[in-house]
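Submitted below is the structure of interest, expressed as structure tokens.
Left out: one protein chain. Kept in place: all the others.
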Amino acid sequence: MSWNYIFTLFLIPLIVFVPVKYKCMYALLMNIAVNIASGIIVYLYLTKGTFYSYSTMIPLIGELSFCVDGLAVFYIIIINTISLFSSIYLQGYLKYETDPHPLNLHLISFNLLQIFMLLVAMVQNLIPFLIFWEIMTLASFLVMMFENDQKDVMKAALYYFVQMHICIIFLTGGTIMLQINGYEADFGGLAQFLASGKDSLIFLIFFIGFAFKAGFIPLHTWLPHVYNVAPAHASALFSGAMSKMGIYGIIRLISMLQYDFQAYGIIMLVVGAFSSIYGIIHACMQNELKKTIAYSSIENMGIIGLALGLGVLGKAVNNEALSYLGFAAAIMHILNHALYKPLLFYGAGAVYHATGTKNMNLLGGIAKNMPVTAIFFLTGCVAISGLPPFNGFISEYIIYDAIMGEFKKGDVSIDELLVIGLVCLSFTGGLSLFCFSKMYGITFLGSSRSSEHIAKNEADTWMLVPQALICIIILCISLFPFLLINMLNPVIMTFGIKNIYVQTNTISMMNHISIVSILFIIITIAIYLLKTYVEKHNTAKYGPTWGCGYTAPTSKLQYTSTSFTQNLRELASIIIYSKNREKQIHNTDIYPAKSSYVTNIKDVLEVKFVTMPAIALTKFIKRFAVFQTGRTQTYILYAFAFIIGLFLITYLQLI
Amino acid sequence: MTNLFIILYCMTLIYLINAGRVLSYIYSLAIQGILLFAIVLSELKEMHLINLTFILLETLIFKGIIVPYYLYYLMKKNNIFYEREPDQLNFYSLFKIAIIFIISFFFGYELHINFETGNAYRLQQHTHEIIYFTASLSSILTGLLIIMRRKKIITHIVGYLVLENGLFMLSLAMGTELPIIINMGILFDILTTVFLLGVFLNRAKGIFKAIEIRNLTELKD
Partner (left out) sequence: MIGIIAVVVASIFFLGVVNRTKAIASGRKGPGLLQHMYDIVRLLRKQTIYSTTTGFVFKIAPSIYFSSIVCALLVLPFHDQQAVISFDGDFVFFAYMLAVGRFFMIIAAMDTGSPFEGMGANREALYALLAEPAFFLLMGSFAMYTGTTSFADMFNDFINYSDSTSIFLLILAFFLLFQIMMIENSRLPLDDPNTHLELTMIHEVMILDNSAFDMAILTYSVSLKFAMFGLLMCNFLLHSGMNIVQELLLFFGLQFALAVTVGMAESFRARERMKKNPNFIFILTVLALILFFGIVLIMNKL
């Protein structure tokens, strides 16, 4: 089946010969080709169930075999959907690009990224897995540095490149460890190794490697930079699908796990809970639209981690209900996040396209000129805040239900963990409401804060279509979640849960949620109709906003993103480095100079784990700079000395 | 009943950690003394006259009345009414106390698992021990937190006293009969602390303008 992909692999580079105007269209075409190819795989799965491809020997790489089970198909569908939407979106986003070279590179790597993500989701052997993983990383690296003439893009790209290779070091280390212990380097061998219960360190090594990609704290530092500078369609694909590959790896690991459920459950739960809180607090603090969304990605990954942790804990205490609900919530949340996060990125990209800035403090009142984007973005905001009647609520709700259901049965130490999870989750819910109401309110509502950055007209139709499609899917999931959970059952079965009672119970719960959600919409519409009926008799009047007695308000007086977060910033000062530079007007100044207020916010973990070690390392390495004289003669002398030294060492039999 | 008093005791800890006025510290210390008295009284299986007198003396009279009154006197005399931390948010103290509760409950429970011997009667005994252990551990940690976080000498005394109350509870957890010796030791220890610091406070007023720990650092060579 991989032949389909290989065929397209040869077609993709032909984009070089396509005229600039049609390059994007060609990329879309390629994308559709890949989609059809993987559509065949999904069709085969649906008719035959889980199936394996014949393993083939490939020189240098070794054995290569694929397996398509529920989880793989789930990922295939997510990857394909998001990349299809992204390729539609980029028709509008890259419409005015005239330079063919960056476009070629960008689009080729965009298509490659999709293909290699699909391969990662299906491959069974670890060495090809690592190779595909690496190509996926490289492709995403090339995709993100589309605007490579900007300095911060290059900086973020380098950041990403280095960190992703640390991730690969961990994965490779795990593979080597597996082979040293005499097991096959594939998932079957890994499963045997974990089942033997000899050394559980390997789980942690792989877990850390995958956690890099998923963006759990404190390994998340690459994520906000990358999502911020990448083009919107790329950020959407990264957050919607690529960083989920880390979660994919973790899920594969969990399904192989046989021992030590409790320890790993606790690790995942705690890491997930803290990631979610940390991510969302930083999301609140950001002034840049895409950075906010990026940090909220960390939050969502944290929620997925928390749900997975609950599932593993459920296995530890032999509670199938907890397991089922935890894993179901994780899978649901992966899907939900893969929907609303791209939606938000598309909206943010449209805003960036229209106004030329990502800084919320300069935006405002966009809803008037871009009403359609505003409505889609609002849907995304409500959904990501986990509010009913949208889909984000459903997965969070399942997590709550899992926690509450376990309370009575669990012993006290489990209960305490669950309480931590509960408090973190409810905090996260409130904080995401804070974050996204701020983001939407500042960006789309009110009036414009600066005269240069005004959206003139609605976004391109190409850009609106994927948003509309995602909104429709979100609505379907929100109103009929019971259908979804039926469809996801084979995926949840990957974790080896057999209890049917829990499933029927969950489905009846979903039924009720769907009923109340529909009721909510009906009641809202009824009240709104009542309002229009009451207002029919007296036509509405329009006037300026009540300025509370101040007669000369300007749009600059509005609350900005910085001022909105001021009180939260004070409360959360423990995990935020915020530096204010202030130049106030004094009473004594007769002709006051221009005053200013600058807030600079830094990620504590980034400073502690990346910046400071990097500075220390640079300091250390700079000591060797004396050897870099710049003269060729000296360098030849070094080579000479090296050869002599080598010769001496061998001669004296030191090695 | 004991459970109720211990829950109330834990609530006084929350009040203490969040208080800013010295008077609130003194009130909550007095309440803690009375609560300790109630706890011991409700736990007491048999009434000896000596036992009762000692309990009354130590908890109700000493902890509940004399020490708070003395602190009140010191407060009036030195004109220290507020313990403010302008830069430090009390918000984090609340976080810390929440974490303290969770940690001490966890430890108390783990202790129980280690001791478990199966017998139902023993289990009942252990339940009480866990509760005492939890309350005392959180009290000790809270006392340490107060000492670490506050700046004035008088609040440091309060911190020591809360710590001592925690130790008292710990001694209750150790056995049903009152370990008089331990208590006496702690009692005298704290007595000297309070009075020494009191004397110090009385004297220090003349030398330093404000009664703050910060000034003591200037005393070093």
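So that you can tell them apart, the chains are marked A and B in the order they are listed, and the count of residues begins at 1 in each.
Everything that follows uses one rule, which is that a residue touches a chain if its C-beta (ideal position, glycine included) is under 8 Å from a C-beta of that chain, and two chains touch if they have at least 3 such contacts.
No experiment lies behind these values; they were computed from the predicted model shown.
J.: Touching the hidden chain in the complete assembly: which of A:519, A:617 or A:649 does that?
T.: Counting the whole complex, the residue in contact with the absent chain is A:519.
J.: Using the touch definition from the top, which of A:404, A:487, A:598 or A:614 touches the missing chain?
T.: Only one of A:404, A:487, A:598 or A:614 touches the chain omitted from view, namely A:404.
J.: With the full complex in mind, choose from A:279, A:429, A:466 or A:481 the residue touching the hidden chain.
T.: Once the missing chain is taken into account, the touching residue is A:429.
J.: Where does subunit A touch the missing chain, residue by residue?
T.: 364-365, 367-368, 371, 374-375, 378, 382, 385-388, 393, 396-397, 400-401, 403-405, 407-409, 411-412, 415, 419, 422-423, 425-427, 429-431, 433-434, 436-438, 440-442, 445-447, 505, 508-509, 512-513, 515-516, 519-520, 523-524, 526-528, 530-531, 534-535, 538-548, 553, 555, 557-559, 563-564, 566-568, 571
J.: Touching the missing chain, which residues of subunit B?
T.: Touching the chain left out of view, subunit B contributes residues 1, 3-4, 7-8, 10-11, 14, 18, 89-91, 94-95, 97-98, 101-102, 105, 109, 112, 126-127, 130-131, 134.
The criterion applied here is as follows: only the chains that are shown with their structure count from here on.
J.: Let me have the rounded angstrom distance from the C-alpha centre of subunit A over to the C-alpha centre of subunit B, please.
T.: Inter-chain centre distance comes to 48 Å.
J.: Inside the complex, what are the residues of subunit B that reach subunit A?
T.: So the residues of subunit B touching subunit A come out as 89, 91-92, 102, 105-106, 109-110.
J.: Could you pull out which subunit A residues touch subunit B in their complex?
T.: So the residues of subunit A touching subunit B come out as 412-413, 416, 419-420, 570-571, 573-574.
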